[in-house]
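Here the complex is missing a single protein chain, while all its other protein chains stay put.
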Amino acid sequence: MSAAPGAKTFVIDGVDASATPGQTILSAAREHNIFIPTLCHLEGLGDVGACRLCLVEVKGARRLLPACTTRVDEGMEVTTNSPRLADYRQMTMQLLFAERNHVCSVCVANNHCEMQSMATTLGMTHVEVPYRFPALTVDASHERFTLDHNRCILCTRCVRVCSEIEGAHTWDVMGRGIQSKVITDLDQPWGTSETCTSCGKCVQVCPTGALFQKNRTGERRGKDPSFLPYLRTMREEL
Amino acid sequence: MMSHEELEQTTAKVQQEQRAAGDRINVCVAAGCLSLHSDAVQKSLTDEAKKSGARCSVRGVGCMGLCSAGPVVSHEPAQAVAAEDKTTAQPTRLYGGVQPGHAAKIVASLNQEPVRELAIDTAMPFFAKQTKIVLENSGSINPESIEEYIAAGGYRALLRALHEMTPAEVVQEISASGLRGRGGAGYPTGLKWATVARAAGATKYVICNADEGDPGAFMDRSVLESDPHRVLEGMILAAYAVGASQGYIYLRAEYPLAVQRLGVAIREAKRMGLLGAEIAGTRMSLHLEIRLGAGAFVCGEETALIASIEGRRGTPQPRPPYPAESGLWNSPTLINNVETYANVSPILARGSAWYAAQGTAKSKGTKVFALSGKARNTGLIEVPMGMTLREIIFDIGGGVPAGHTFKAVQTGGPSGGCIPESLLDIPVDYDSLMQAGSIMGSGGMIVMDDSSCMVSVARFFMEFCMSESCGKCVPCRAGTAQMHGLLTRITEGVATHRDLDLLVRLCEMVGATSLCGLGQTAPNPVLSTLRYFKNEYLAHIEDKHCPAGVCECATTPAEVNA
Amino acid sequence: MVNMARPSLPSEDKRWRIVQGTMRKHGYSRNALIETLHTVQQSFGFLDKDAIRFVASSLRVPPSQAYGVATFYHLFQLRPPGKHTCQVCLGTACFINGAERLMKHAEKSLGIQAGETTPDGEVSLLAVRCVGSCSFAPVMIFDEKTHSYAKSETLDEQLQAWRQP
Partner (left out) sequence: MSEKKTLATVWLDGCSGCHMSLLDMDERLITLSSQFDLVYSPLVDQKIFPAHVDITLVEGAIGNTEDLEKIHMIRERTRILVALGDCAITGNVSALRNACGAEAMLRRVYGESAHGPAQNATGKMQDIFVQLPRLFERVQPLHDYVSIDAFVPGCPPTADTIHFALSELLAGRVPDLSGVAKFG
């Protein structure tokens, strides 16, 4: 296999690899079948580097770098897993589980949840940080969809898909810090939103049970498999 | 068009007026003294001066530094005002704790002995040990008069640079001075300027970060309130050096006086042809606008500040790309803090060699600190880099008040740490403070004595970080909340060793994984107090006892839960 | 082309013209959102949903984005302020001089938490971060007036004064 013009050669987990110009570490790693955990990244949406699960070690870099937003440089040496990274990733998952009320057993997304399976993949058996148990609301005012703040991890995929692909920008984040939450329009019931087109993209991209389709819970909740591969195409055509 | 000749004419005119006015009485009307109603003092002095018919003028000036003695008034005898060589002139008299009722006495003393009961010894170490570059005009000129700034030597460096230097030479001069960013991180200023100057882009921006958010710091506020033109001149020079034609000053809305004085300064500079289109008759243009912050500490972070100027939520972006390459509206953008810009004009006026001769090998020049807390003398000070903490706290600050003992000094605010007595002999420079587990920071310096509980102080800063976290990345959003919860448990006397271990783990993880500086440095106050004052943590955990007597820890876990 | 006319003013209130003035000064650019919200707050004392909706649609900012911005910055108030405001500085110097106790006292005396207004609409209690009067810590600000070396009694006296008819 000859390298494409302008291709960058680099080393990832000790293996020689190549990347196209401008390609991120995450994208290049996936092409080389190297797993880097992520929750906020979704192929086809702009990256925000918020979940910090995809942090990797880059030789010579002062800090850990997010694989989703860091572009491959010629000669880069990347380590995608180490005891330190594994520990930080577990702790990140713990912080997420303790932040809101993620009760998998009674969640609509049980067994179909990216967060739940990520916890298993990363070897999490329990959460050491104290659970916060905040009192949060559920918005079922939309005729087809429900928003459950208890399960939201603020990955902002819904915000991004709505603004970048659908162009409605119904979603955004209000407040800040630990008080942040996703909102529709002026923090009003979803069903009263004037900008929502009811396209359902936000529901499809949600990694947890925070956004779900009514009457499609539990085992029947699985994502629309024909939908996600086209996000990138939609973005390119915009 | 403004020329050197005009600057000299303005200077001569101001000096003539000042000589004609006789003695000068200066009243500090910066935020500190103003909060002690120095405006009323100024009014009485003006009234009394008029009534007495004495040949004197009463002016409102910026901060004179010794805030703890406020309201502060200075009296410059006519002979001193007129003197070419200020060192041999009759010394300026300084008065503290001045109330409106003292006005008559002060006016009556003009040609007599000083008013003894109000007099402050200007030879005391508080003044003698300071070196003023950034603050050289503070407290001696009227901040709302561009003419007085010019008469004090202002805008000469700008005109000389515009007419006699290339932008590259200006960058070179700043690089050679060794100036490092005064916002806290200490990035070499010349390097930053060179990057922006080199960056490709038809439009470039200069931004002044005046979103002073450290909860124990008011240096930038004081500089802007006392000598706003110095900052403008620095910004115009920077814009010339990097090729920017548009600039923003991102200023805390909580500083109304600074907003107002900066507004006046911008108007005046425009009127004099020193700002706007074709500055001083050259092809250089710079349009400056003030943008008000709205209460978000995280906007001190460069990418968040840019988002805020663009009218968005102040959430930071991963870097690279750095603002120097792709910043405001994706154009190359130079961001420096107020004090950094304030150093620019003196460097160009007196030369990089003069500047580089001050300070230490790696930290040049001076640093302004807002000295506060449990020290006898508090206020705004400027010291050469490399002075020891002990000299600052015990000589300049006069030590802690009688009956108490020194415990720690906090620098760097929520990103910094607490330094114990045993390390007071380290020099104040970027690297030494970092080695001690703190940072230089923007200049907050808070002295603490035995009445402060270090766990409670750590919790205070963590609460600050928690409520200022933008919420974008997980470790900062959820991690600061968890660390705050654990620190609260410790101060309540209900924590276990397991909680302490978890706190330490979280500190490491949040510091290593957060997206921006806020989260990355949020653990510092905890880590530094754990390093030097672990016994206080253990006392809360093992003995359910707060050694400083600040925390109320008496309850048992079961009671708290029940 | 859809109708791109700017929305009409929410009411006859003259203050909307001031708000409009800020937007016009910035050419109705989306990046004038924060500046405009400042003007709304200066004019009306707070931001309500109607105001945010008006500003958002005038500047063509999605309502959720405008609301996100308005709630991100702590200086923006989404509820009407009380007749009087009591601010307690929680800067570091004030903190080590007992500002936390002052705040607790204020919360207890007023029966509200920081950031709230008493039910009768008389007093709003706010926590502020360093007002630059560190040498006179702790500091409280009653309406526009700064009180140095504040004590619990300082607050009690002020509350008494405000309650006098």
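By letter and in written order, the chains are A, B and C; residue numbering begins at 1 in each of them.
Criterion: a contact is a pair of C-beta atoms (placed from the backbone, for glycine too) under 8 Å apart; a residue touches a chain by one contact, two chains touch by 3 or more.
Note that the coordinates shown come from a computational prediction; the quantities given were computed from them, not determined experimentally.
K.L.:
With respect to the chain omitted from the figure, which of A:13, A:57, A:77 or A:128 is a touching residue?
P.N.:
Final answer for the missing-chain contact: A:128.
K.L.:
From the list A:111, A:197 or A:233, pick the residue that touches the absent chain.
P.N.:
A:111
K.L.:
Which residue among A:12, A:42, A:55 or A:119 touches the omitted chain?
P.N.:
A:119
K.L.:
Where the complex has a chain not shown, which of A:101, A:163 or A:193 is the residue touching it?
P.N.:
Counting the whole complex, the residue in contact with the absent chain is A:101.
K.L.:
If you put the missing chain back, which residues of chain A would it touch?
P.N.:
Where chain A meets the chain not shown: residues 97, 101, 103-107, 110-111, 113, 116-117, 119-128, 130-131, 133-136.
In this section, only the chains that are shown with their structure count from here on.
K.L.:
Could you please state the distance in Å, as a whole number, between where the Cα atoms of chain A are centred and where those of chain C are centred?
P.N.:
The computed centroid separation for chain A versus chain C comes out at 35 Å.
K.L.:
Based only on mean CA positions, could you tell me how far chain B sits from chain C in angstrom?
P.N.:
Inter-chain centre distance comes to 25 Å.
K.L.:
Can you pull out the residues of chain C that are in contact with at least two other chains?
P.N.:
Those would be 65, 68, 72.
K.L.:
Would you pick out the residues of chain B that each touch at least 2 other chains?
P.N.:
296, 313, 470
K.L.:
Taking the touch rule as given, give the residues of chain C at its contact with chain A in the complex, in rising order.
P.N.:
49, 52-53, 62-68, 71-72
K.L.:
List the residues on chain B that touch chain A in their complex, please.
P.N.:
296, 313, 317-318, 320, 466-475, 477-482, 485-486, 502, 505-506, 509, 512-515, 520
K.L.:
Okay, in this complex, where on chain C does chain B touch?
P.N.:
Chain C reaches chain B through residues 29-35, 37-38, 61, 65, 68-69, 72-76, 90-93, 95-97, 100, 128-137, 139, 146, 148.
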